[in-house]
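Complex shown without one protein chain; remaining protein chains in place.
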Amino acid sequence: MNAWIQAIISVFANPIFYKSTLNQSTPLILAALGGVYSETTGVVNIALEGIMLIGAFGGVVGSYFTGNPWYGLALGILLGVAMAALHAWATIRYAGDQIISGTALILLAQGITGFSLVELFGKPGSTDLVRSIPLVNLGSFENVPFFGRIFSSLSPLVYIAFASVAFSWFLIYKTRLGLRMRSVGNNPEAADTLGVNVYNIRYFGVLMSGVFASLGGAFLSIGELGQFTENMSNGRGFIALAAMIIGNWSPTGAMWAAILFGAASAFNDQLQSQGILHLATNTQYLFGMIPYIITLIVVGGLVGRSRAPSADGIPYIKD
Amino acid sequence: MANDLKKFYMNDKIIVPVISVITSLFIAAIVMIMIGKNPFIAYGALIYGAFGTKGALINNLMKATPLILTGLSVGVGFRAGLFNIGANGQLIIGAILSTYVGTKMIAYPFYLSIPIMIVTGMLGGALWASIAGWLKAARGAHEVITTIMLNYVAIFIANYVVNGPFQAPGGVPKSPKIAYSARFPNLITSGATWLSAGIFVALAAVVVVYILIEKTKTGYEIKAVGFNPYAAEYGGISIGRNTVMAMAISGALAGLAGTMQVMGLYYRYLGALGGSMGFDGITIALIGQNNPIGIAFAAFLISSIRAGSNQMQIAGVSKNIVIIIQGIIIFLVATNRLVKTLMFWKRKEVEEA
Partner (left out) sequence: MDKSNEKDNSKYAVVMEKIVKRFPGVLANDHVDLFVKRGEIHAIVGENGAGKTTLMNQLYGLIKSDSGKIYVNGVETRIENPNDAINAKIGMVHQHFMLVNRLSVVENIVLGMEPVRGPFFARDSACKQINELSKKFGLFVDPDAIIEDLPVGIQQRVEIIKVLYRGAEILILDEPTAVLTPQETEELFEILRALKAQGKTVIFITHKLHEVMAITDSVTVMRLGKVTGVVKTSDTNPRELARMMVGRDVLLRVEKGSAKIGKEIFRVENLHVNENRGLEAVKGLNFSVKRGEIVGIAGVAGNGQSELIEAITGLRKVEEGRVIFKGVNITNFSPKRRRDMGMSHIPEDRLKHGLVLDFPLYYNFILGKHDNPRFCDGEFLRLIDIKRFSDELVKRFDVRPPIINLLGENLSGGNQQKVIIAREFSFNPDFIAISQPTRGLDIGAIEFIHKTIISMRDQGVGMLLISMELEEIFSLSDRILVMYEGQIMGEVTPQKTTTEEVGLMMAGHKLEDLRTQEA
């Protein structure tokens, strides 16, 4: 017992834990924000997983062919938005089943990235190393004890993620567009009778989910290492979905839930590497399932209660 | 007039998936042309890889075995209005439990150990899926979210046990092998491939599910809840009970799929044993329109494409194109209004001409 307390304290006392939390949270925050945009307007988007994957791939491809990782980022977002556009087209224009369409896009993203990987890089598995987005150097601040080590050499996408949360919060709660998004997601019929274009607002929400989810995906590939490996989103899209739900469909709530999940993962990693407990390697799997169990408890309403927008998941058919 | 109505209904059920499959193959062909490959050669290789040799056909049928079951699993869920995206997790739980039981079967004769294995696998899957069923029926939690989460929990549980308490020494994490008496006999062997008796279990499941859905009280109630829960309640049918029941049956079929992999192919639990079969089950149920017979054919279609994709890869087209094809099929089924609109235009043109 004593050893456990010591080990936990040593993890929390280590700035690497906080840095790792920031790095692991960033893709989740961005993708969860994407989910918030889409579902605020009433379109369920389980394709976040696929959009992240294609965003990660686009990032590497763009960087590989131009040598400029920022162009890579742009290509990743472009592909993510294109994928989101397919979802929007199927579910808004043709009132298709949002879950089925999302499932299709997850498969499409896997297929397209796997296929193109072989076509462009000549081998399956992973791409060559490409230039990644340069890390932010904070100068003398990096010498500050503890905090300096947390914030030294972070990807600019980490800062972008947090800025995006603030931006999204203002957009959704403080602007005209945001008001219309929330009205369309809760009662599209009422919005329609007041002259709000339900379809356009929903298109906007779904396309924005493409922007943010692919940004989160690009962080995985060109945020640090500069490489794409097959299926590298590895379920993060679904965790982001869970963060959105636990965060009660709000940008800040989703951010906190994403940080919680990121911290759980970072904690798990650090607990394995500290030298006090000598944990068996398989304990990481026991800790690893915690975020999913939390999500089950929350969606089951066993603790707390999160409420989706009233019209979430229901196609709007104008007669 | 009545016959016209009936015909239209039949058409609708069959034509949407058929058009979706053909369209996706066509789009994939265009992709091949774009990368400078000849689609005829590629598809030729695919057909050869799926049916060309005895070994190919055996491999194909071995792949079809679990796919029929996950297809049935997802299909039963759809019948009750439930989207079971968690066949993968149920498969893993079924496989790991039956593997565990299988390692204890050394002293048992096959006529006991084989049924025990099958029942264990089905129970494991059923219990796992029932969690999602209960959360839906009692707490109103959407089954898509809960089954996705349960998938990951299942993966972590499996990883935990095969990396520790239930680990076989050496190499990739895996469980010990099950007893010989718990393995399926091989029907045909060809080189390094064999066809296990699991295919008969899968085909029997098709018949059982068909009877369950079409001929029994439970099937009647599940369908009533799936089509119109209000009318079901009015008719005295419990929505909650049937939701849990449908999830349990769906999970049992997925668990059985995992058990087939254990009893007929790997004889142990491996992380890769489930592959993408849960997602494939969705494709298959959608193509088969939730009809057990249709699902059997759809599973064979998907297993053929999957089995043939290796040969296609040798012919120079990455086998990932198969996943793209599946994605397009599901996408087109999701937009069935689009497909119907296209059909309707065609019909209108004919009328106008």
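Quick notes on this structure:
In order of appearance the chains are A and B, and numbering begins at 1 in each one.
One rule holds for everything that comes next: a residue touches a chain if its C-beta (ideal position, glycine included) is under 8 Å from a C-beta of that chain, and two chains touch if they have at least 3 such contacts.
Values in this document were obtained by computation on a predicted structure and should not be read as measured data.
Taking every chain of the complex into account, the chain not shown here touches A, B.
In the complete complex, the residue from B:T23, B:N38 or B:T218 that touches the missing chain is B:T218. Within chain A, the residues in touch with the undisplayed chain are 170, 174-176, 178-180, 182-183, 186-187, 189-191, 193-196, 309-310.
Along chain B, the points of touch with the absent chain fall at residues 1-2, 5-6, 9, 215-218, 220-221, 223-224, 227-228, 230-237.
In this text, only the chains that are shown with their structure count from here on.
Between chain A and chain B the centroid-to-centroid distance comes to 29 Å (mean Cα coordinates, whole Å).
Residue ranges of chain B in contact with chain A, taken from their complex: 31, 35, 83, 85, 131, 135, 139-142, 144-146, 148-150, 152-153, 156-157, 159-160, 163-164, 279, 282-283, 286, 318, 320-331, 333-338, 341.
For chain A in complex with chain B, the touching residues are 46, 86, 90-91, 94-97, 99-101, 103-115, 117-119, 124, 235, 238, 241-242, 245, 280-283, 285-286, 288-289, 292-293, 295-296, 299-302.
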